[in-house]
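Sharing a structure below in structure tokens format, with a few things to ask.
Other chains dropped; remaining ones untouched in position.
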Amino acid sequence: MNYIPHTPQDQQKMLEAAGLKTPADLFGYLPEEVKLGRDLDLAPGLTEHDLFRHLEGLARKNVLATRGSFLGAGAYHHYSPAVVDTVISRSEFLTAYTPYQPEVSQGTLQAIFEFQTMICELTGMDAANASVYDGSNATVESVLMALNTTNKPRVLISRGVHPHTREVLKTYLAAHDVHLDDVALGEDGRTKLGDVPEDTAAVLLQNPNFLGVIEDVTALTEKAHGAGALSIVSVQDPVSLALLKSPGACGADIAAGEAAPLGLPPSYGGPYVGFMACKKQFLRRLPGRLAGMTVDSSGKRVFCLTLQAREQHIRREKAASNICTNQGLCALAVTAYLALVGPQGLREAALTCLSLAEAFKKKLPAGYKLLFKSPTFHEVAVECPVDPVELNKKLAERGILGGYPLGADYPEFKNGMVFCFTEVNGAAELDNLLGDLKALVPAAAAAQEGARG
Amino acid sequence: MDRLEPTLFEKSSPGRRGCTPPTGGVALVDPKAVLGDLVREEPPALPELGELQVLRHFMRLSQLNFSIDTNFYPLGSCTMKYNPRVNEQTARLAGFARLHPMQPVEAVQGALELMYDLQNDLQEITGMDGFTLQPAAGAHGEFTALLMAAAYFRDKGEKRTKVVVPDSSHGTNPASAALAGFEVVTIPTNPVGDVDLEQLKAVLNEEVACLMLTNPSTLGLFEQQIVEVARLVHDVGGLLYYDGANMNALLGVARPGDMGFDLVHLNLHKTMSTPHGGGGPGAGPVGARGALVDYLPGPRAGKTRDGFEFYQPSKSIGRVRMFWGNFLVLVRAYTYIRYHGPDGLRQVAEGAVMAANYVRMKVKEYFDMPYDRLCMHEFVLSAKTMKEKKGVRAMDVAKRLLDYGFHAPTVYFPLCVEEALMIEPTETEALETLDAFAEALVKIAHEDVGLVTSAPHNTPVGRADEARAARKPVLRWEEGAQ
């Protein structure tokens, strides 16, 4: 128990001060029926060495691709420079609480302010918050903002939004009197928005969407606005924003999503970091922490948490949201990452993603077909000649982590699979994939395709 | 010398860069040709700095922070205990950190085993029957559990619209209840710091879905009538919800399940030592008893003859987040639990309660002590008399403590105590540190009023003008912003 520095003498001194004799006396007055009265039934404690070995053993039971991973589906592996981990390992960032005392928290506060600024820059929005739990929660919170702002009962949700996010939305709104209408995708893989009813609070898109296709955000936003609805754009990989017209530039009202691709490792899905940004007029509806600029008693420029009247610790049941702890350290990683890559580096990463995906499309082996012709960023939906789940098993044997099989979420694309390409893959891994895909086509399918092509 | 650091944007210079992403030998396309008018015209105005400049910027920013690693941090309700460094190492193992959340289950057996074991450990620690690891923080867990309660009553055909909380409850409790669609009913605390039983009885009826209770309460007190409270709530068919933010006091000593709680959340970023990171990330797993287990968000980690799997509870309310949880936070918490074992966890609780009572005894005569009894892991002082007599407020005491190198306690919470100072030493501080902190508090109680009300004096910056920040919010950097 090296974390507890109390020696027996220390314990004695502390107990005596409270007029007690033994540690058990500290709990003597608890009702007998709630006292545990036995040891917890847990594995015995381990020394640090044995503990580390144990965890190493568990980690080793997980399989990492050796010849390339082409799995995206909401979690994107970009290169994160070594400095990012140095920054988030720094004691004063890692082991500080939410910056309630600005006098001894300027480091955290200024970093949040910088994060907010960079998210605004990326999304083309006016204001951003300090983070929420993840991309799905950011998206859902945006929908709640729209519902509260417009006081209308309907939300149109593109089927191009990540299936997990759509599920979370349903979970969250189960208790509310709200209609969640799915909007189908067209032949081109883009959201096919019909008439928007007047009682619509918001139209929710994801860009690029879950099938990899880039949406016509401007057109969809205009349609939403036409019906007095807000346009919300969810972004699962903000690296795309280096190349794609920003939600703000497309006229959207709220941009939200996942910032984890900006500097965090895949981490088996968490902790990630949801970001939210909006146009000026919705600023006071943003949930979560906001850092603002001000001055201190001597007139120095300083930062502090602000507009706290929106928050739970002040407003309790009337707060804009219940969020308290957010994903601070992950947002710090994002801030460090963006500062390191800068506009140039982010663009290069994005361009490599795009170029790899385009190269993949061009070299797609016979037997495989593109599901859509529309422009894509770094994910490409493909119709496979065999069951994608089975295909992935074969790829796994060759050290490759395949794409995301669509069948479970999109029954209409039973043999569909979305492959993802990022700058960490490189041309060599793309070749590995293409070679294996080709080798794994049943002869019949390839021949058939060859004859057709 | 001005110790403050310019923003990244003020340090930016066109053409600098701190990272070159890999190019991977791929021939680059012309984005305009591929994307047409979907292409972005203006690059985002991100700052441009060299690698050392970025690193140094953040190192210097960090120097402006207090943290557990450098300062005693008795921030009540936040359990700012030591965040073990071995947890940081295990969370960085490639087999965890590089794992993709959508990998097929056969490729993630280690992760599933860890999650499965952690679920079981948390069940045993709380006396619950099942856990979800999805919620990302305490408030997220509260909301999750309330949605479960709502679904549970919906299935039972009961229309229950109310959630009851004590006036000492944390702000997230009523906020979560409201978000989950409930009406919030607040009841007062009685003179000894427990729930006012008569008032509770008065509000309990068939419309009440849930009573949310923190035990020990945010006053740092064990709710002595807990068995009676549970009986009363259950008698009207309601559920009892355990806000586990203060579970540190009871590890291995008493379990919410044995007290009659039906739903709990734990704050792994408090009790289980995962670092707060200047605001997060956390993890707020939710546990349930009996029939409620079926309502847990899915997928949950399960075990079959062939290994580990994900499965969906039969009446699951569905996902509350993408993927499976704040996994690397879970790795840290699991590491922490396995380090301690049953014996160690009980010692954690004993140590935390011992330390809090020790500091309490050393300082109580110098402040008001609204509820003067044996406390649990924290206690709440009041500067009421001090304010009335000398004009020194709780906030002034808090700021003055910064000058002594100690982080401030939580102030003005719980709301039911005027001029509250909420002090949680945790079990990981040496006796000498507790002594020095208590001495500083006593000293401040006697210090010159002006010195205290104008504090802090030794911090990188003085008190921030928060009114100005709120009046005309500047939330992002812009040329000429200040």
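Per-chain numbering from 1; labels A and B assigned in written order.
The working rule: a residue touches a chain if its C-beta (ideal position, glycine included) is under 8 Å from a C-beta of that chain, and two chains touch if they have at least 3 such contacts.
Nothing here was measured: the structure is a model prediction, and the numbers come from that model.
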item	value
Total copies per chain kind in the whole complex, with one of each drawn here	A x2, B x2
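As a convention for this text, only the chains that are shown with their structure count from here on.
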item	value
Chain centre separation in whole Å, for subunit B relative to subunit A (CA means)	20
